[in-house]
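For reference, the structure is listed below as structure tokens.
What you see is part of a larger complex, with each chain still in position.
Think of it as A and B in the order they're written, each chain with its own count starting at 1.
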Amino acid sequence: MAKTRVGILNVTGYAGIELARLLTGHPNIELVSVTGRSAAGQKIGQVFPHMAALDLIIQSELSDIDFVFSALPHHESADQLIPFVNRGTKVIDVSADFRLSDPTLYEEWYGFKHPAPELLKKAIYGLPELHRTEIQQSNLVANPGCYPTASILALAPALNAGIVSGNVIVDAKSGLSGAGRSLKLTGHFCEADEDVTAYAITSHRHQPEILQELSCLDRALAGLTFTPHLVPMTRGILATCYASVNLSMTAADAMQIYKDFYRDEPFVRVTAEPPHTKHTAGTNMCLIHVNVDQRSNMLIAVAAIDNLIKGAAGQAVQNMNLMLGFPEDTGLSKIAQFP
Amino acid sequence: MAKTRVGILNVTGYAGIELARLLTGHPNIELVSVTGRSAAGQKIGQVFPHMAALDLIIQSELSDIDFVFSALPHHESADQLIPFVNRGTKVIDVSADFRLSDPTLYEEWYGFKHPAPELLKKAIYGLPELHRTEIQQSNLVANPGCYPTASILALAPALNAGIVSGNVIVDAKSGLSGAGRSLKLTGHFCEADEDVTAYAITSHRHQPEILQELSCLDRALAGLTFTPHLVPMTRGILATCYASVNLSMTAADAMQIYKDFYRDEPFVRVTAEPPHTKHTAGTNMCLIHVNVDQRSNMLIAVAAIDNLIKGAAGQAVQNMNLMLGFPEDTGLSKIAQFP
């Protein structure tokens, strides 16, 4: 069978290059074309020496492809994807452009009028654990953000079962790769090393994205406080989530609800102990632990992912597998590179 | 004026040796005697090469001292301190033995009958920002735990002002030195590096300690959920705290309450931006930022400390200064060793 010919818009960030790595090991597709603004004309190994084994030249635009991933920054991503969508090419947007279904919300949080509001109705939020069937039938998938992936998966079973109410709190900790490859003082080794800090308190763009999906599961959800933190590591997100339980409930009860919810999921494992982000490194797994503080009737759910894989490139490949009818776990690892 | 002769019980852990370092630079006291179980008979520089400049032999018991710090493990600490207290020597216990005023709570959380319940009534919880006057008059000070120091300081102004209610959540992130120098797989570099994890969910011994002090500030406090995490750094704690605000309030309102509360404190600074633990490294400072999520009426207070200094040895020196009538900041740094 002919392999699907795949292209990546903007391969030169961390999400783009991780996507290239994963696609290189995928047996059913061929990565044939990649773009990158300033790097056009260079071999991929000149920009990323760890990819020297991949003999591909970075181009200024994609050519001769059947399937497109975009790892462009928001706004620019929608702009470049519109023609592909219009001509019927299947597309996964790793940027935020098609994640919020309400264009006014997009404008409020991203500061731009949405470039293609009519396409928003066709776009599917690409979290397979919640929207598998729609993804399989879609031509335009919005790949979830890294924080939203961990946060929504941590809370979905509880909200779905209706066992929590009131405000939900997500306290998330991320490695530095989530902030991208561009140079900032906060990403300077000497400033980030041996440090932990909160940032974007009450103002992070992933808040409305998480809220949108949680509200789909529980229309009565009161509100969401989301606080991201940077911790001195390269990969990984841990989302620690808090919500009040409605009725008396033990940790074992909650665990059973979570196990039932994720029973057949290939990339979610409910764990007896709090998960380590390191146990997800290099994999598409999301590890989730749930507990209940019976002194204050608080449900505590903790999810760990590799932010560049289940939180970006890996989930994009999982979505591609669904859209193209391949086995869902093709080309994706479940065993971490440890230690 | 003759210098006070000071001793340290169990100098061989991270809190003990940091105390030795700080005391060595203190102009009003002389560190004359230190103990350490297995290391007795060795020079301090044989166990800790970074302290080779300090010419002191580790002994099996203290001799000829006027003031005692104990950095022993709990239970053993109270056992060894009782005779000093009974003979009128001033004492600071860095262990947990005298922190909980209720001996049944101690027994429940630490698994031992309290070795000196009659002394509990005399012990003062050594957080100067809350109990300065009592500390000045006390002979027996219980030095607070590292997580409680950051958590209580982060929440005290809000609880004191009565602007929050309901359950309080503390999501705390600690460097590895908080877990001590003894060998455990969780402290192995290869397991802890590039990892973040929650631990002791609903069961950490600092929960009742934090709750005790917060309840003193707000008798109506409903409950406390405390979740500690390990992040891959050596020093530092960041406590991110959440509580519902009672009435409409802006971040600026909350900030003003915090600034007023800590106006004259030498070691607390309220910051306009979320604090970095790295900006406290090597200092006795606690940096606090407060914000309000107006979408969900949630107060978010973030405190950063160096867990070995304001969270242990530095606060012990601050307490000693108060007990001995020295200027409160003697021998303590306010400027971090950065980067």
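Quick note on the criterion: a contact is a pair of C-beta atoms (placed from the backbone, for glycine too) under 8 Å apart; a residue touches a chain by one contact, two chains touch by 3 or more.
Predicted model only: the values in this text are computed from it and were never measured.
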Total copies in the full complex, given that 2 are placed here: 4
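The criterion applied here is as follows: only the chains that are shown with their structure count from here on.
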Averaged-CA centre spacing for the pair chain B and chain A, given as whole angstrom: 38
Interface residues, chain B side, partner chain A - complex: 167, 169, 171, 173, 175, 190-191, 193-199, 201-202, 222-225, 227, 229, 231-236, 238, 240, 242, 244, 251, 274-278, 281, 289, 291-298, 300, 302, 304, 339
